[in-house]
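One protein chain omitted, others in place.
Order as written gives the chain letters A and B; numbering starts at 1 within each chain.
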Amino acid sequence: MGRYIIRRTLWVIVLLFVVSAVTFLIFYTLPSADPAVLRAGKQPNPQLIEQIRHNLGLDKPVYVQYYRYMKGIILHFDFGFSYQDSQPVRKEIFSRLPATISLTFGAVVVWLLIGLPVGIISAIRRRTIADRVSMGGALLAISAPVYWLGLVLLYLFANDIGLVHIFDGAGTYTGLTADPGRWFGSLLLPWFALAASFAAFYARLLRANLIDVMGEDYIRTARAKGLPERRVIGRHAMRSAITPIVTVLGLDIGILLGGAILTETVFNIPGVGRLAYDGIINADLPVIQGTVLFGALFIVVANFIVDIAYAFLDPRVRYS
Amino acid sequence: MAALVFIVVLVLIAIGAPLIVKLVGARPPNQQGQQYLDLFGTPTGPTSKNIFGVDPLGRDIFSRVLYGARVSLEVAVVATGVAVVIGVAIGMIAGYFRGWVDTVLSRIMDVVLAFPILLLAIGLASACSLGNGCLGGVITPGLPVLILVIALASWPYIGRIIRGQVLSLREKEFVEAARSLGASNTRIIAKEILPNLVAPIIVYTTLILPTNVLFEAALSFLGVGVQPPTSSWGQMIADAVPIFDSAWWYMFFPGVALVITVLAFNLVGDGLQDALNPRSDR
Partner (left out) sequence: MRTPKALSAVLVACAVALVAAGCGGGGGSSTSGNASGNASSSGAAPQFSGGANVAANQGQKKGGTLNLITNEGWEHLDPGASYFQIDYLVEYAVHRPLYSYNPAGKVMPDLAAGPAQISKDGKTVTVHIKPNVKFSPPLNRVVTSADVKYAFERDFNPNVANGYAAGYYLIQGAANAKGGPISGITTPDKTTIVFHLTKSFGGTFVQSLTLPGSAPVPKELAGPGDKKSPTTYDTSPTKQAFTGPYMIKSYQAGRSLTLVRNPNWDPSTDYRPAYADKIVWKAGADPNVASRQTLASPNLLMADTVPAPVVKKAYQSQRKQLSVSPLGDYYATLNTSVPPFNNVNLRRAVVAAANRQGYLLARGGRLVGQVATHFIGPDNPAFKYAGGANGFGFDFLKNPAGDMTVAKKYMKAAGYPSGKYTGNAKVLIVGSNADPGPKEMQIVESGLQALGFKTTIKPVPQQTMYSKFCGYVKAHINVCPTAGWIPDFQDPYSYLYVPFSGKAIVPVNNVNWAVLNDPKINAAMDQAASITNDTQRLKAWANVDKMITSTAPAIPEIWSSNALVKGSSVKGVLDVWNDDWNLSFSSPQ
């Protein structure tokens, strides 16, 4: 087990290096805006541009630039400066993390609270009206893109422009520490918009798993022994049906923490995804590079945690 | 079944968009008309002339939604096709040969899956939309970029699944039998393993297809899709964002078209899964 963890950890590190190298290569070699030119102002003479390029270290070969960049990260946890407003990228990402974390975990709570009960009820009451309606609804929710759902929700319910003024609208995000009440209010719509397709997916997944599991022999045995149905499902069936859900959940959280670009864009939430998107819009390489690396970090770490947890939960996983 | 009919209808609409627009008497999708805007440039809503309303350039949203189906389907189908071909090929090779081949290929899939894919896709797509494209001009701006990016992001999902299937298939008796008869690896893969993968390939293709319709729309929404004036649903929704409270129709109709399309593909996918997968009795 110990060796397994060490090997997985090493792989995480290798993976992050590969991701950083690929991103670096893509964004530094493909045509985009030239940062030296961006900083040069109008009517620059060529020497000035060369000087700026030199000062930014952009006249060095790509591998030297990459080496310097990685050295900065490893030794000082320094992600460089934004070309746009000269602020340290690390600081910008950290200042955006609370919004992204709030959005992600709030949405997780919402989709679990909706998705799991719906999945269980549908599985138990299979082929009833309730099952058909909720599975139909789930399929619809999976088919609706979050940005469109967000716009429709805002159009219907936002308290500034909505047909019915109920929830705080776009761009009202307030920090948790600044005002917990407004934090909660401002995130309600984004949580529901983001959670919709996840809730649907989890409900479908859980239902399918439960149905599979309930066909297993040991469940039949438990039933035959006369155990109450509630106990059969709660105790035995759920336990094995929920394991894949935990796996998916871990991965989904990892992806969302890297920035829910679409949701953050529609609701104008100042999160990491929004920062990344603005970075691309502004051809701000250090910001793009930094946010992609952060996103990858979350995904890889989530994968890692899920694998380790899985190894603990399920003894059948071979540590190879 | 209804879903399948809808998809057939959708394909017909996409192909016959010019004809339908003519028959209905709607304006062509790129014809601007400022007479349909007010003094402040706000577009007008659904009327008998423009049944879905007009956009901020006074163009007919109905025709643009119809034409948008073309982009959506073309990109999703081609990208999915490319992804499936790559995914199946690599998945089979990894699963069949195992050992270091498997390790390398699986690790590559890990790397692709470790990227925040939407972010990478926007970055790649916007970079490749400049100049003469990227990768030495292989990938030109417009549809090819979209297709490449979407295929790139989705092949590892198929690859992983196929690899898993092949890992168990290769231990089956009929493969062993073929091998003991001296069949070459290529022959075994083509004649013994691939036919057994048809069902999962179909199921996962239909599962990925709607995801890729959404993926294309998301990229277009974020501004890296097809070049204007070609219309696409995602780009229309993005275009509607600044005025969605005063011109709901511009955001609404493209979105509905998108949702219905994805829903239809999902229904068909579900149906196929049930039909081809004997274990599930839903």
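The criterion applied here is as follows: a contact is a pair of C-beta atoms (placed from the backbone, for glycine too) under 8 Å apart; a residue touches a chain by one contact, two chains touch by 3 or more.
Note that the structure is a prediction, hence the values are computed from the model and not measured.
The undisplayed chain touches these shown chains across the complete complex, A, B. Across A:V12, A:L48 or A:L156, the residue that sits in touch with the chain not pictured is A:L48.
Considering B:P46, B:G164, B:G223 or B:G271, the position touching the chain not shown turns out to be B:G223 (whole complex). Listed residues A:L16, A:A40, A:I93 or A:A193: the one in touch with the omitted chain is A:A40. Counting over the whole complex, subunit B has residues 30, 32, 34-35, 37-42, 56-57, 126, 129-131, 141, 223, 227-229, 239, 242-243, 245-246 touching the chain that is not drawn. Residues 31-34, 37-49, 51-52, 55-56, 81, 84-88, 91-92, 95, 160-161, 169-172, 268, 270, 280-283 of subunit A touch the missing chain (whole complex, contact as defined above).
By our rule, only the chains that are shown with their structure count from here on.
Taking each chain's centre as the average of its CA atoms, subunit A and subunit B sit 21 Å apart. Residues 11, 15-16, 18-19, 22-23, 26-27, 30-32, 126, 139-140, 142-145, 147-148, 151-152, 154-155, 161, 208, 211-212, 255, 258-259, 261-262, 265-266, 273, 276-277, 280, 288, 291-292, 295-296, 299-300, 303 of subunit A touch subunit B in their complex. Residue ranges on subunit B touching subunit A, taken from their complex, read 110-111, 113-116, 118-120, 122-124, 126-128, 130-131, 134, 210, 214, 217-218, 221-222, 234, 237, 240-241, 244-245, 248, 251-252, 255, 258-260, 262-263, 266-267, 270, 279-282.
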